[in-house]
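Of the protein chains in this complex, all but one are displayed in their positions.
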Amino acid sequence: MEVVAVSRRRRRHLLEERRFLAAALIAPAVLFVGLLVGAPLILSVYLSLTDATAGSLTGDFVGFRNFTEQWSDPNFRTALRNTIVFTLLANAIIVVGAAILAHYLVRDFRGKWFLRFLILLPWAAPVALSTIGFLWIFDSLFSVVNWVLIHLSLVDEFNPPQWLGEPNKALAAITTVHAWRLLPFATVIMIAGLASIPKEVDDAAKVDGATGLRKLWYVTLPLQLPIATIAVLFGIVFTATDMAVVYILTRGGPFNSTQMLPMWAFQTGIQAGSLGQGAAIALFLLPALAVVTVLMLLFARRVEVT
Amino acid sequence: MADTPQDVERTTRREVLRRAGVGGLLIVYGGALPKTSAAGVPKYRHKELAGTLRIIQWSHFVPAYDKWFDDIYVKRWGQANDTEVVVDHINQADIPARAAAEVAAQRGHDLFFFLSPPAAYEDQVLDHSDIVQEVTKKRGKMKNVAFKATYNPKTKKYFAFSDNYVPDPVNYRTDLWGEAGFRPTSWDNVFKAAPKLRAMGHPIGIGMSNEIDSNMALMAMMMCFGSFIQNKEQRVVLNSKGTVEALKFARELYRQGMSNEIFAWTASSNNQAMVAGRLSMAMNAISITRTAEGTNPDLAAKISLLPIPSGPNGRLGLEHVMGAYVIWKFASNKAAAKKFLVDLETKYIGAFENSKFYNFPSWPASVPNIDRRVARDPVAKPPGKYKVLAEIAEKYTLNPGWPGNTNAAIDEIFNKFLIPQMFAEVAQGKRTPEEAARVYDRSFRGIFQRWRNRGKI
Partner (left out) sequence: MPLTRRDKLITYLVVGPFAIVLAFPFYWMLQTSLKSDLDLYNVENVPFGFGDGSPTLDNYRFLFEDTQYARWLLNTVLVALAVVLITLVIAMPAGYALARLSGGWGQTLGVGIFLVYLVPPTLLFLPLSRVIAELGLQDRLASLVVVYPGFTIPFATWLMMGFFKSIPRELEDAALVDGASRLKTLVRIVLPISLPGILTVVIFTFALCVNEFVYAIAFITASDSKVVSTGIYTELIRGDVFYWGALMAATLIPAIPLALLYNTFLDRFIAGFTGGAFR
């Protein structure tokens, strides 16, 4: 009896042991992510250093040649440039749009629920499907956008703008879709940020006479900064690593001018079979993004006003 | 002692958690249960079939073909061969991704169908020579286009088995071209008619986009002008007068007779534009006419077919797509797979007819009297419209990479859409033809060299 009681107490103590409990609770998560993300990542790094082809997971070692060779490929440089440009542009639109929208959506007004529903739709629809919707909206022949423009006599009926066929317009189209898709998400995050501003601050601002624009600049924005940073970070990550939008809308065309790194990596590694090169392309952005992520998270922590 | 409210709460919460856990387990487990055959339940339920054969192929643009293949042909074959045949379908564009996944997994289907010869996968597949020989014994020689597309002269290996190829005619509007006073029998005629046709509101439609139709049309046009990616010895010869001529021609044709939409096309765009009445000419397989027959028969009667226009170097065309089955080295039922292919190819009439003449047999003798069959198509308006298909298949269909073989480098160039890219850049004035020929020649040499290093060329 005594022995049992002691051992039970000992076991209880073990569970109480902070570090053991912590490790036990964190272990499954770490294990899962380690196996499903970490291991494939290491394998991808290995592949990028070989000349593996066509799905084979082994190849001859070629050192860093896959990485250095990319610089001489104009398509790669285009993909790199586009990734940066799309991401920044789309996220600029997203942040500004979300900030404005969030500011008004925290208020109460008639029809708010319905308008919110409409605003959430882009984020609710699976990306593969909603992008097909845009493929139809920008169709070379049946585009509704063009139909409207033609009937407003703004463009020539027989040569309407090709939203997916001219490089700049295609860039605009892709940026639009990215922004459209993530705007609701960013708005929700911003609303959360606004909602977390304690009432005392609000009241204090009113007492001090800060209203409207002044309040926005001196009170709301600084308090929003941490969460806005998080929203931007998510936006950047979701845009820079996304393949679906380019894959469905343009396949990287016209003439590979709208390529983005994830798409080009896929096209090179999977569709063209040069797996080692594809892996190298996919990994290219990783260090840059990692640095950006760390910096932004540190920034968010720094500007937090408690 | 009565249960305290907390006890009750604890119990209910535990109950919920337990139920949820069981539910979750069921969901996951249910997902892991073996699936019934995608082709439906085998006919003899009580009879255990000896083996299984798993096939994956594209969703044929003619739904009737898939219905015939999945529900009639494989079932019949399965019963005759004591095998359960499962057919999965995949979008043509997603074939490379799934193929790569199966290779990485070292597990997958027994028969994997590609829409273009998968030279890059040579190391992952069996040597299909025995199947080729078997069919050759019964049906004679295979067509040269299929041979050069699936055989690697360097490794002496058949890296795929081609069951069919699709001839690529010119589709044109007889009424509009009649008004313009020409027929698209030569690229010169096309060039002369183009401005007139565009002025009528019906431009020419030859794509320069990242899609398969553009690839084929442009590569074929190049050959008509004496421009080739490689020669018979598989050496890059892109930088030539012929290439510059072809690029110049395409640029002028675009400027005079096409519209901007050609840079934004998907594989379906030229179909849609033609069937909507907009285009006066397109280079596409018979999916255009077959679609029109269904949705707009009056228009279908005005669309006629011709072989590819002739250029300074003659009349050379390419196949539109080529069906190529491979058997992975890790396939589980290789014997059944081989037999299936042999049986499919030796009696190809069913496939030919049910695909509405889309699939032409790689062994011509597998479908006797092709000329008469295509001429006798019941739906064709005007009657006999499809007769020219036999002629195109016979005389004007070559393999991508001709005069060389369709090797892994050609495959890579094809899959990266580098030819449409080259043409589009020149057409949009981003490069001069001479510069483009030079730059892409260099880039292709790099690609060829890489594959040469791997011993595949």
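Some points to look at:
Note that the chains take the letters A and B in the order they are written out, and that residue 1 is the start of every chain.
The criterion applied here is as follows: contacts are C-beta pairs under 8 Å (C-beta built on N, C-alpha and C of every residue); 3 or more make two chains touch, one makes a residue touch a chain.
Because the structure is a prediction, the values reported are computed rather than measured.
Contact with the chain that does not appear here is found for just one residue of B:Q79, B:S240, B:S268 or B:T432, B:S268. Among A:L88, A:L171, A:A205 or A:L297, only A:L297 touches the chain left out of the display. Even with one chain removed from view, subunit B keeps its contact list with that chain: residues 6, 10, 13, 20, 24, 27-32, 35-36, 38, 56, 58-61, 63, 86, 88-94, 97-98, 100-102, 104-109, 212-213, 266-268, 270-272, 275-278, 284, 287, 291, 295-296. The missing chain lies against subunit A, touching residues 12, 15-16, 18-19, 21-23, 25-26, 28-30, 32-33, 35-37, 39-41, 43-44, 47, 55, 57, 97, 100-101, 104-105, 107-109, 111, 113, 115-130, 132-134, 136-137, 141-142, 144, 147, 180, 183-184, 188-189, 191-193, 195-196, 226-227, 230, 233, 237, 240-241, 243-244, 261-263, 265-266, 269-270, 275, 278-279, 282-283, 285-286, 289-290, 293-294, 297, 300-301, 304, 306.
Here, only the chains that are shown with their structure count from here on.
Note on chain placement: the centre of subunit A and the centre of subunit B lie 34 Å apart, centres being C-alpha means.
Residues 96-97, 99-104, 118, 120-121, 123-124, 198, 201, 203, 208-211, 259-266, 269, 272-273, 276, 278, 408, 411-412, 415-417, 420-422, 424-425, 428, 430, 443, 450, 453-454 of subunit B are the ones that touch subunit A when the two sit in their complex. Against subunit B, in their complex, subunit A makes its touches with residues 51, 53-57, 73, 75, 135, 138-142, 158-159, 161-166, 170, 250-256, 266-275.
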